[in-house]
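Showing just some of the chains, left in place.
So that you can tell them apart, the chains are marked A, B and C in the order they are listed, and the count of residues begins at 1 in each.
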Amino acid sequence: MAESFDLVRMVGIGKRYGGVQACHEVDFVLGAGEVHALLGENGAGKSTLMKILSGDVTEYAGSIAINGTPVRFSGPTDAQAAGIAMIHQELDLVPGLSVADNIFLGRELRTTVRTVDRRRMEREARELLDRSGVSLDPRRPVGELRVGEQQLVTIAKAISLDARVLIMDEPTSALTSSEVERLFDVIRELRNSGVGIVYISHRMEEIAKVADRATVLRNGKIVTSFDPRKLSTAEVVEAMVGRPVQTMFTTPDSDTGDELLRVENLKLKARRPRPGRRDPDGISLTVRSGEIVGLAGLLGAGRTELLETLYGVAPGGTRTGRILLQGKPIQPRGPRQALAQGIGFVPEDRRASGLVLFHSILANTVVSSLPSYGRLGVIARRMERAASTRMADRLRLKFGRLQDEVGTLSGGNQQKVVFGRMLLTEPKLLLLDEPTRGVDVGAKAEIYRLLGELAAQGLGVLLASSELPELVGVCDRVVVLRDGRDVASFSTADSGEGELLAAAMGQGAVFDEVGGV
Amino acid sequence: MTDVQDKVVTTEKPSVVATLFRFQSVFGLIAVFVAAIIFSPRKNGEILFVSADNLANVVRAVSEIGIIAVGMTFVILIGGIDLSVGAVLGLAAVGSAVLMVENDWGFLPSVVLVLAIGLVFGALQGVATAMIGIQSFIVTLAGLQIARGLARIWSGGQGVAIAYGDGPKEAPTSFALLGERTFGGLVPIPVIIFAVVAIAAVVFLRVSAFSRHLYAVGGNEKAARLSGVPVVRVKIAVFAICGLLASLAGIVHAVQLNQGSPNDGIGYELDAIAAVVIGGTSLAGGRGSVAGTVAGALLLGVLNNILALNNIDSNIQLLIKGLVIVAAAALQRLRPTS
Amino acid sequence: ALVLAGCGTTSERASGGASPGSSKSCKGTDGKYTIGMSQANVAEPYRQRMDDDIKAAAKDVPQFDVKFADAAQDNAKQVADVENYITQQIDLLIISPNEAKPLTAVVKKAYDKGIPVIVLDRKVEGDAYTGFIGGDNVQIGREAGKYIAEKLLPQGGNVVELKGLAGATPQAERHEGFVEGIKGNPKVKVIASASGDWLREKGQAQMDALLKANPKIDVVYSHNDPMAEGAYLAAKAVGREKEMKFTGIDALPIPSGGIKAVEQGRLSATFTYPTNGKEAIAAAKKILVECGTIEKTQTLPTRLIDASNAAKIYAEENPTG
């Protein structure tokens, strides 16, 4: 009898945020032992739908049944009790608590006298982490971990719930392919033991590999549902965006010019070394004007740290080696100096380091280039509006009014604001750290198109990314980092993802599992 | 996709309610003002509260807290707090009195030096906060004690009385003008000073590049720094401005009370912070306005006045004030989109 | 003219002309009068007692309705309080100023509007008030000094002084008088002094250190009773309370006041610092009800309270309980 029920059945789900209809009449079904991919552009309503299922959002229209029993959760605890666990898109961890404490937060293991059983929590945490393929010390405070490691902790945490329904909202956005492979192994294991999994991702190549079924949301409504293994990526993308996306990657007509940036044997010895940080330990590379150079590497290879060092925001220490900008040696001292020299930087985590979410699109766009909109410290509002509007048009930003809070934009559009801000400073060299993390395919294509355009105008770009297809598709050349050193350099014209990955892992062999687009 | 996105967004035309809530910070003031009229004692049919004289008194009484609160708004906008303002007010009051009376300095040099002291004192607190990275609560708590100690030492522990005249040990009569009233004896000069400071601050926050930096630092310091905002300089400048305005309030205080006492301004910091928060500025930084602060200061002034006019017992006054502050803060939570 | 003569015995009106208040104020026994009392800081027990005394005395005058305001030690707040009384058109103002200079102008403003003003405890400057009633802190300090030099330490000895809040006028005056008072006996030495900010717990903490730093202390001269009590507690904690004597000032006739402390043997002596509440209402009655005049300055003498008279005086001051 129980067999005849679906694990999860959501019927007629609706949710409004002010003027935004995040979900509208959505029917969603998840079966036991099924991996169900949820696709859609930024702002399509994927997270909202899943937040409703996991008890995070409690006011909504429609009904939910678990195994045929109607439920209405009044909070995440209820949902957990009903066997639903969710990995949230934003890394929701407590920085001051240890990995073990975070994993068991809210359901701490107790001793017989009701005190916290720290030893057991640490042991079980270690086992969980091992299972998802990371060996992290469970006693380390989460605040010290890198973004990717934190993401692995959230995964371990969700797995530890032994849920019947596991929702993964962009679990891999900060992971490189090896961690992703591990995760997929875990997902397959769970599926085989009857767990229903909802998988949300903007990395199209992952969907075909892991999902049994896929549902596409657009503007809060279900558009279509299909078997991803039977469709090509292009068809999936078309289903999502609603129109064919002709070329994902507009490989630039590599018309490169003079040498713009030269880094020679750059090393940074931090005055106060932080555990887990991988400061440059002998990196040499060059970027020509009009060239897009990729930075590949595994989690913790030191890509972020290299960009931070070049932008002058790495922690203090002794720097050796040389950095030359247009042939002249420079000593990066901080964002102001870097911007003045024509170096722009788009940080990895746009929410934490890029935007003031509750400030307007306008304020966020112009903040780096304010002095150019007036005289004597007085802003000419017309000039600043004009600049902001111009940038929004150029980036094809989707927005209502410039006064809207930037936090109400979808992820991809937020990313464009950070981008646009840097473009307004008219840089010669742009340092990009994971610029498409969490950005949907359509918006990604726009960002790539834009990069191509900029390069054509003579800008040099140094692009760190964890997505190999992106590196291969967008860059002229890719430099591979490992342990803070550059270990290889490829021209994308004549090498593929496999070679990149092998170099990144320090192996000669090629991983054939890592499929292409 | 574009059309739907557009539609989604354009449904967000500011509704009447939303527009109304833009002025939320004055809701409390209006409520208290109306209550004041209703509860005002009457004499011979005249509503005492709304008499011109009384209203002038109300505004005069809040002018010092108001001036301080404008500076405090800046500090709170960058996510800081300044507990030293009351003590700096005392230091400035003592300074004006000692310089003009005991040292026989002229009006201008005294005022300039006193303002400079406030500016430098604030800037030093800014340095400790921005460059050493100590939390501003603790820096300015220490600053409070230091400023109070300096004021005691400078004044010799006693209030320094200010007499006016051209003789020795007399302050220039031009200084006394600051405490007078104008426009037919109705509008006190301190009120005009407060108004000028408030308007200047509002305009400054609207048009200056600096103000964008200030909001950015308070909104997300890390993002501001990466965007090239001179975070350290902004912080130091903001604390310096706050010290400067506290000093200005101290000069106004001295001239109104004809003396500079080292115990002047005790506890004013909490009143100023209350005015700022009631005015809708978030203690977390990045959100708020000077206009709200002015409304908040006036609310507190009207409240004090109406309680006094009705001769409410001072203990009951404490209870009522506490409850009104909570209620006013709760009003701030009524935003349609939270 | 009659009234003018009555009210202005010692004062000349700054505003000239009609005598303040009187013609307008005095409506005889049939009148109803609102009196505004502006207190500097009720957080000081002495001032709370002053308000209480005024309240009690006013009960016996059916024509009077007394309102109270508390400035919480803030000059600016007290200015506003007086202004609010002016707005309310009170019939008479009693003020116990927080400080002299800052309140002078607003008191004059009230006085010039024809409101009779009785100033308590601390004077304002000039003479734009109807009458002042107060104690003499220098005199009290002197009496205390003499008492210590002559009664407690005729053979000389070591005194420590616990001072009030730095910057407060009574603190300076009680110190000044004391120094004069002990002059007669050069063998009395003030070996240390500390500021207890008028507070019991500060007196206690300061005394902890003074006891530690000074092995021989004979008398503790405290600027008020609470600090003296604190000092006593500190000495008791280290078992040295019998080695030394304690004197205070204020002698409030309340259970937590100095008279009780003398009666119960913790303090050797204390000196009354009259609250003048009763006297203030008497003066107000004279002005408003009897259309009479009051003295411009009325200084109430201090009284020595020691074991011999403490119980009696306490009973006198609290007739019902």
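Note that in this section contacts are C-beta pairs under 8 Å (C-beta built on N, C-alpha and C of every residue); 3 or more make two chains touch, one makes a residue touch a chain.
All values derive from a computational prediction rather than experimental measurement.
Per chain type, the number of copies found in the complete complex of this structure file is summed up as A x1, B x2, C x1.
As a working rule, only the chains that are shown with their structure count from here on.
With centres set at the average Cα position, the gap from chain A to chain B is 44 Å. Averaged C-alpha coordinates put the centre of chain B at 35 Å from the centre of chain C. Not a single residue position of chain A touches two or more of the other chains. With touch defined as above, chain B holds no residue shared between interfaces to two or more other chains.
Listed in rising order, the residues of chain B touching chain C in the complex are 41, 43, 48, 51, 53-54, 57, 61, 64, 152, 155, 157-159, 161-162, 253, 256-259, 261-264, 266-267, 304-305, 308-309, 311, 313-314. Those residues of chain A lying in contact with chain B across their complex are 18-21, 41, 43, 218-219, 241-243, 311, 313, 334-336, 338-339, 345, 347, 352-359, 363, 366-368, 370-371, 373-374, 377-379, 381, 398-401, 404, 421, 425, 442.
Taken in their complex, chain B has these residues touching chain A: 1-2, 4-6, 8-12, 207-210, 212-213, 215-216, 219-220, 222-230, 286-287, 336-337.
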